[in-house]
Every structure is written in structure tokens, then in C-alpha cells.
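Here the complex is missing one protein chain, while the rest keep their positions.
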Amino acid sequence: MKIVIVDYDIGNVRSIYSAFKNQGIEPILSNDSEVILNADGIVLPGVGAYSHAMKNLKKYNLINILKNYAKTEKPILGICLGMQLLLEESEEFGITEGLGLIKGRVVKMPIANTFQTKLPNINWSALKPNFLKWDKTILNNISLNSEMYFIHSYVAKLDNENEVLSVTDFHNVTFCSALKKGNIYGCQFHPEKSSQIGLKIIKNFIKICR
Amino acid sequence: MKRKSRIIARLDIKNNHVIKGIHLEGLRKVGDPNELARKYYNEGADEIILMDAVAAYYDRNNLSEIVKQACSDIFIPITVGGGIRKIQDIQTALNSGADKVAINTQAVHNSNFIREASQIFGSQCIVGSIEAKKVSDNNWEVYIDNGREPTGINVKEWAIELENLGVGEIMITSIDNEGTKKGFDLELNKIISESISVPIISSGGAGNISHISDLIIASNIDAVAIASILHYNIEELSTIKKKLNEYQDIHVRL
Partner (left out) sequence: MSKLEAFYGLPNEVKFCKKCVISNQRPSSTIEFKSDITEKKSVINFNDKGICSACSYNEEKETNISWSQREQKLLELLDQFRSKDGSYDVIVPGSGGKDSAFTAHILKYKYGMNPLTVTWAPHLYTDIGWENMQEWMHTGGLDNILYTPNGILHKEMTKNAFHNLLHPFQPFIVGQRIIGPSMAKKFGVKLVMYGENQAEYGNAIEENTNPIMNMDFFSSDDELNMKFGGVKMQDYIKSGRYKKEDFLPYIAPKKEDLVSSGIQVHYLGYYLKWDPQECYYYAVENTGFKANPVRTEGTYSKYSSIDDKIDPFHYFTTLIKFGIGRCTYDAAQEVRNGKITRSEAVYLVNKYDEEFPKKYFKDFLKYISTSENEFWKTVDKHRSPHLWEINEGEWKLRNKVFEI
């Protein structure tokens, strides 16, 4: 089985690679269209600025490749910025267009940034269910309120509540921490950095890819 | 409302050994970096910090191999610091598997380095590291080169400046308290936590669990870095977290 980590010079791919390897699959790092389209599942990593990431996706011709891949309905896992890229646009530094695979936009965490409410949100925080059941998703058998590692200042605001797989609190804000649309998954948190529970989520994704 | 805190294991490293000094002096060997990192990960550390303790002496950061190894068995965030001087050093650290880099001396020499680094790699990768030495009441001075050279710069002002330059987090180490196991510098942490709006990692002084709980309750810091208490087997990390969670006002991940 082939799992491909999209390589576009963004994100901590080594950690994601190690996490998958730890769970029994050695992923391939690639930006080649054939390799990606033939994958059984792909992971879209990402850290840093939205516009920079989109620029790099464009540079490697990946925007169309990813859209085409999505049409195959094979699994995708977007991590952190990678999840945010799945949406239509981001308001970080002006409006930047995303991949548009999920309806909604990326906005700044809707809270004043003060001494009491520091940003970025760097925390281990609990995942709470929304309307979707977690069975057979990447959150299969994950206990409620499991804490995952978050590091972000922007959040995804989905148009469709039914695509919000889990929500998480940051002070008085509740934001989307994981999404699911068919086989498209996104984690705002870093499963590859969330200790044993994170590895379970990776394992779940691998299962879905089979 | 409960105060949340991350508990971070800090490893100061010289060549292939974890060392532990007092007041950032002394290189007593206390263990193997990868063994200890794995141990603390298994005991529930929220993050690991790997500092090259002698980078200031030898003008280089030497941790790539250790980081690579750590990254392959440890699935929590890893921060690397000590001798990060060029953009290439940051790239090397991240390529080895680090999630964040901590920068002190070079930021003081050239503040533009922080601005550039956070633009290239993103703020969340850049931790502004401050070594603070008390000068008088409510007045701390910034030190560089692993606590060896004074700069004449006020810590609070520098923390605010670092935030403006684009760091995603600030790590503040009390030179006076670190390695002493006598507790944190509560005033220092309180003042800094009330001056900036990026998360703060507090480092230096933990000798027992109440030092840590006192710190979390008394100030608005977001994470606690501990070293001596772990390396000298004073308390196990899992016990620390368990006991902290027993406080009504504190929440740590179990």
C-alpha cells in the first residue's frame, strides 16, 4: 500500500514520516503527479504562512493534481496548515485562495490577543464531538476529550456543520479541530506530535486507506 | 477557570551527554540524550527541549544527529536551541526533525534575524529565548552566550521587542534560579507574563512539585520547562503531572 506525503517544501515531513513508519507504513515523499494520483492515501502537511504554502503548491503544479486526486475519492489527510489549505480561502495577510475542497474559510482565531489570551494557541487541548460520529473515521476509538497538540493562530470556519468532525475550546472560542467530508480528513492539531493518541489517529488513517 | 500548563523536559547537551549545571555553569554529566528524551516522552512530557549547552564556546550547534534520532522515536514537539545563528542553522534543525528553534544570542546581535526567520519559517517555529539575571528589584538584565555576557538590555523590554519581531513563543530562563532546585523566580515570570501576548515557557529552578504549582498559579505562563528535578530523579514526570492535576486550579495533560 502506498501512502504519499505531499512534498512542497513546507512542513515538518520528517515527523510525519516517522509517525507513519512507527505505525507500519513507510510513506513516500513526492510531488510527482503520477505518484500522487496512484497513491492509496495522501497526507498534506503544512506549517507557516497560507499564501507561501499556496505559492509553493502552485510552483509544483500541485493544485490541479490535488483537485484531481480528490475526484478519485481516495483518502486525504490535511494536517494543521494542510487542513486549512483544503478550504476555499484564508484571510491571513489579505485574501488567499485555497484548494476549495471544503466549503468555508480560514480566519484569525476570533478572540482578542491579550496577556490573558495569548496567541498562537500552543496547547494540548481536548477533542469534543460535533454532529458526526467518530466511528470508522480517523477518530475511531479515540476517547472523548483526548488531548492533542495544537499550534496555530488561525482556524477553519466550515460552512457545513456536518463536515466538522470535532471541536475544541480555546478560552471562550470553540473552533473546528478536525473535519471530514467523505474521505477528505483534516486535523488542525498535529497527530504526529500528539504522542500515543496521535499515533492511533495515524493508524486509523492507514486503515481507511486500505 | 483552571490554569493550563504544558510540562516540558529540558535537556542541556554537550556532545553526547546530557549535562546539568547551576546558574548555567558546570558540565556535570547526567545521562544519555536519546535515552532520557525517550524516558521523559514515555512518562508523559508534553514537549522536549534540546539545548546545545556549549554552542557559545565552540560557535556551532551540534545536535542534528541527536535530533534525528529523537524524532524517530518521540512523537511530541521538539525544540532545538544553542548556537542558532544563520537561516541555514534553522533549516538544518527543522530538517533534522525539530519543530521549533530557540534563539537567544543571535537575536540580540541582530534583531533582524528574528524577523527574517519568522517570515521564512513562520512564527510558530521561532522561540525567542531569554536568559535573565536579576539586577535589582523588578529589574532583570538580558544575558547571552549561555549566561556569560551581560548586554545591558532590560528583560521586559526585550521580551516585548521579541514579540514585535515575530516570535511565536518566548522561553525565559532565570540564571539566578536555574540548577538551584530552590524554586522559580516568580516575580520575573509574573512581570513577563503580564507584558506580552505570546505564550511563555518558564525555565529555571524547579526542585519539587510545589515549585511548579506555585509558578503556574502565581503567573500567567503557559509552559514549564524542568530539568534538575528529572535528571536527578527527584520526581518522575508522570508523578509530577499526576500531582499537579490534583490541584483544583491546575490542568495538565495526563
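Residue numbering begins at 1 within each chain, and the chains themselves are lettered A and B in the order written.
Here is the rule we use: a contact is a pair of C-beta atoms (placed from the backbone, for glycine too) under 8 Å apart; a residue touches a chain by one contact, two chains touch by 3 or more.
Source: prediction; values computed, not measured.
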Neighbouring shown chains of the undisplayed chain, as defined at the top: B
Among B:N42, B:S72 or B:T180, residue touching the chain not depicted: B:T180
Contact with the hidden chain (one of B:E43, B:E116, B:D145 or B:E236): B:D145
Contacts of chain B with the absent chain, listed as residue ranges: 15, 22-28, 54, 57-58, 133, 143, 145, 147-150, 175, 179-180
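Please note the rule applied: only the chains that are shown with their structure count from here on.
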Interchain centroid distance [CA atoms averaged], chain A/chain B, Å: 28
Residues on chain A engaged by chain B in the complex (per definition of touch): 12, 14-15, 18-19, 21-22, 47-49, 113-120, 122-124, 147, 149, 151-153, 190, 192-196, 198-199
Interface residues, chain B side, partner chain A - complex: 4, 6, 41, 44, 46, 68, 71-73, 75-77, 94-97, 99, 121-125, 168-169, 193-200, 220, 222-223, 253
